[in-house]
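Just passing along the structure, written as structure tokens.
Only one protein chain is missing from this complex, and each of the others stays in its spot.
Then we have chain A:
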């Protein structure tokens, strides 16, 4: 607590002097003075002049330790390093997997990764602001300005057009591979003239998180101390958990995450369309078993997210490519009974014949207007599935701990918001840390962090709630419910101003 008492009196770079002062009290030797003046952050030279305990501690003290090298974690690192107020923070990023493949990633012609995200204009804006968007391979980004969503049971439709967002050339969202973003973030971090640079520890697992040690004169007991798989122990003024749904940081902070599983799995795949549709439309149809979405990608490809029961997900993954594509087409075009029937079939020829028969009965003018053009091929090895759940933490912060992205909340992919909510968290947390450094507050203090929580919790909670209710509303074919939702959807469709509000919210404005 001695550390805290010093805090208020020190301005922007208070933490340097504070730690230094604390260390001087510990060590009788005064050679430390040489390292403080010129260097930013707390990158101490652990020369032998410092006593043994002290050296271990000092070199392993960080202002911010980010656990998780996913998009949220990397964006946070890039965001902090891009801000003039926070660029001198000493930051470490710990990731259990190797980041080499993301770092050296370059687009492979005609092959796309199946991990794809929809980036809202607000997220893109933030990524441009912190200089990351310039590193993104633009040819691998597909904006879309038209979105058609309809009810598979009643056929009620809603049509979102980017013109509702105001600007002439506005886009509803941008589709890109997560790898493209991760690569851009890592490149940006690499090129940033930050001093000290972000310490990226990939291939390193966090083996345990405990409270920090207490020395005679230096009390680090409130600092989380991370035991890493490479044997190091690092301590953080602020530990940020960007470590996904099963966040170890969250468990350490003893923060409860509430929610439920949807008993659905999201089947993803990269698909080849019949031709390169220049219309740039995102399609989503709500089936009683879960929504199916087809999102445009460059080069006449499309990305599929089909939320369905685990049983069907397994079945869809086990089918051969041709039959799988036919089922995707059927899911967008045919009636529910036909689809259910086709789901019970395994023979490709039979599925194709049945599909062609029913598809042939559809009006030709609906093609490309009411449902997407046909899918013809699925990219080898691109089919995968993941369980869908809703989780929201009671709080995102604890003393010296903050959670961002999936660690704080997980949602159904039906609105394409998962990654964007995380980006919103990061932008907010960076703002709060910036302000704290300007005021000379301790960035790890709960009062500081609570501003972040207060700003993000209501926004995330509303979005998660709306998505959850939509999911529940559309996961039934009980006629009265279908009737109500059909009328509701049609009312929204006929009121431009309501649509405008919805789109602004979804765009993250």
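Here is the rule we use: a residue touches a chain if its C-beta (ideal position, glycine included) is under 8 Å from a C-beta of that chain, and two chains touch if they have at least 3 such contacts; residues count from 1.
What we mean here is this: contacts and distances are computed from a predicted model.
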item	value
Name under which UniProt lists the unshown chain, selected from "Ubiquinone biosynthesis protein Coq4", "Centromere protein S", "Rab proteins geranylgeranyltransferase component A" or "Elongator complex protein 6"	"Ubiquinone biosynthesis protein Coq4"
Which residue of A:177, A:243 or A:354 touches the chain not shown here	A:354
Residue among A:156, A:294 or A:402 that touches the chain left out of view	A:156
Identified contact with the non-displayed chain, of A:338, A:406 or A:468	A:338
Interface residues of chain A (partner: the chain not displayed)	154, 156, 163, 335, 337-338, 340-341, 354, 357, 361, 486-487, 490-491, 494, 496
